[in-house]
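Here it is, the structure, as structure tokens.
The complex is shown incomplete by one protein chain, all other protein chains being positioned as in the whole.
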Amino acid sequence: MAGVRSRGLWRWAVVVSAAVLVLGVPVVVTAVTEPTGTVEATGLRERVVRSADVPYQGVSVVQGALPLPELPKLEDVSRLLTGVTTVRSWYRSPDRWRFDVVSTAGERDTYRTPDGEFVWDYGADQVTRLVGTAPVRLPRAGDLLPPDLARRLLATASGDVVTALDARSVAGRRADGLRLVPADPATTIGQVDVWADSGTGVPLRVEVTPRGAARPILVTAFDRFTPGPPDDGVLVPDVGRSSGYAVVEAPDIAGALGFLGGDPPQTSLAGRPLREADGAGVRGVGVYGTGLSSFVALPVPRDVGAQAADAGAKAGGGDVTVPNGRIVSLSVSPLSVVIARSAVARRWYLLVGMVDTSVLRTAATELIALPRRGR
Amino acid sequence: MIGVELRKLALRPRVWLSIGLLCLLPALVAVLLSVSDLAPPPGQGGAFLSAVLRNGALYPAAALAMVLPVFLPLAVAVFAGDAIAGEAATGTLRYLLVRPVARPRVLVAKLVALAVFTVLAVLVVAVTSLVVGLVLFGTGAEAVGQASAATSLSGIDLSPGELAVRMAAAIGYIVVSMVGFGSIALFFSTLSDSAIGAALAALAVLIASSIMETLQAAAAIKPYLPTNYWLSWIDFFRDPVFWDNIDKGLLLQAGYIVLFFGAAWANFASKDITS
């Protein structure tokens, strides 16, 4: 009897078709609704740069793949650039937004209000009000949100040419693409791909690929994106009375590294002009160069410098002794880091930027040759 | 048949033993915490563990976070793995089927019993740890003079009512996650006549899934791993509630329940019962 044998099979057929349906339908739907076509790149770039006033709320995932060693006192930054971070964000205007870095152990929320910046840290059970803003500070998750990162990169590299990329679907929305290839041969960035929401011009996905690499080193994209202003309630840090409250100065690179101040920066290093002096409001911090090939140079205390140099050398960085001191250079594509000790002035310097290490080494060589000046 | 399954569940000493053991771990941790007064440093240790010292009302959440990764799935795997294979081993399966009970009805009753067991286990853990938490840590009233509210992960105070609602939602989510995992064990249970074998196979799935979750190379399949969204019940304690992963998790578990329960049905309905 054929009916006896086939009885079991039709049930499996049902289950297998259900499985195919469950797994296949999203794939098919994605393939069918995947947008195509390009828009004119220069115009799109303009829209992206001008999209800072578009309110939205969403959830984005920042995936960093930098082979970064654990840098002393910079663990937060290296975690951000080496792993996967989920960020919820609510954005009303440049001075009214909030982003939450969520993890299974808690969350860290940053609020920006006209009264200043507030940071809620669940682990510390404390809200911190930050006074003042710094042009240069440690990178944080909010800087790597697609809109912030894309606008910053496109604004910085305003001289570079952009080309159109095929549109794609991001967070279920049509996003038009553009590619920026920096012209400066010294930069380590190969290309920056940006996809921006067709309707609002808000960047939804950014991929940063180092020069010569096949895969992006940093991908940040929205999982969910809803244009329109978020609720006011969400944007106010309404922290319970049982939690702690503190007021501190804005964190900055110099503060995180225990920097105490020093000489004014040079007017140019490695042939690149000083763009910003006394960055972060601290004397001695200089930002050099233009576009994507800019870098930061700052003096650091001896213990921090020595630790960083050792960590860098251990991580496989080049460690050379030069007539005026020692230069440790490390390339964590696309980031280059140089830690230099001046035997002349008995001082440590840290240079960081997305430029070729040779540029930073030249700059370091110039720095360590400087004599110590009095206060 | 469902009533019979529930009566079996209630009359089974092993069920109550496993639930008791589940409650033991959080209770032990609570005692150690209150004796040493050493909360894990912020950002480390289990979720909510650092917060419970301030308010014991949050202890159920910390307790669930403790038992969720291993012990709760272990209990679920043993229970679900026993569902069909255990009946086969005691020889009762054939007597149920000739009573007769239609095979799909047996499976549905087993799934319902699994859900009830999970609800029971999670609820008992939550209630005992609430009692333990309030007794050992208090509500924070001792220090401030008035009961301090429990704070959400976003720092916003939660009233006891809100806390209860969110707790209930979290429990519901955990139950769905566990039933999704249990349906995998139920499927294995129809494959084998050994309850232990089925439970071990389900645990192997759990471990493999947990390992792949941490693997960068497995990023493409990560959203489909059964354990991927298990911890998303924590998102009920954010403000505003972070629904994205909760929704995805519910959808994923629904998929697992449909597929593995379907596979269990396809296999069991046409299987030769030779036990």
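By written order: A and B. Residues from 1 in each chain.
Please note the rule applied: a contact is a pair of C-beta atoms (placed from the backbone, for glycine too) under 8 Å apart; a residue touches a chain by one contact, two chains touch by 3 or more.
Note that in this section contacts and distances are computed from a predicted model.
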Listed names "ABC-2 type transport system ATP-binding protein", "Tryptophan synthase beta chain", "Anti-sigma factor NepR domain-containing protein" or "2-oxoisovalerate dehydrogenase subunit alpha", matching UniProt entry of the absent chain: "ABC-2 type transport system ATP-binding protein"
Chain B residues that touch the omitted chain in the full complex: 1, 3-4, 7-8, 11-13, 90-102, 270, 272-274
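By definition in this document, only the chains that are shown with their structure count from here on.
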Chain A - residues contacting chain B, complex: 7-9, 11-12, 14-15, 18-19, 22, 59, 88, 100, 102-107, 109, 120-125, 127, 223-224, 234, 237-243
Footprint of chain A on chain B - complex, ascending: 41-47, 50-51, 54-55, 140, 144, 148-149, 151, 153-157, 231, 234-235, 238, 240, 242, 244, 255, 258-259, 262-263, 265-267, 269-271
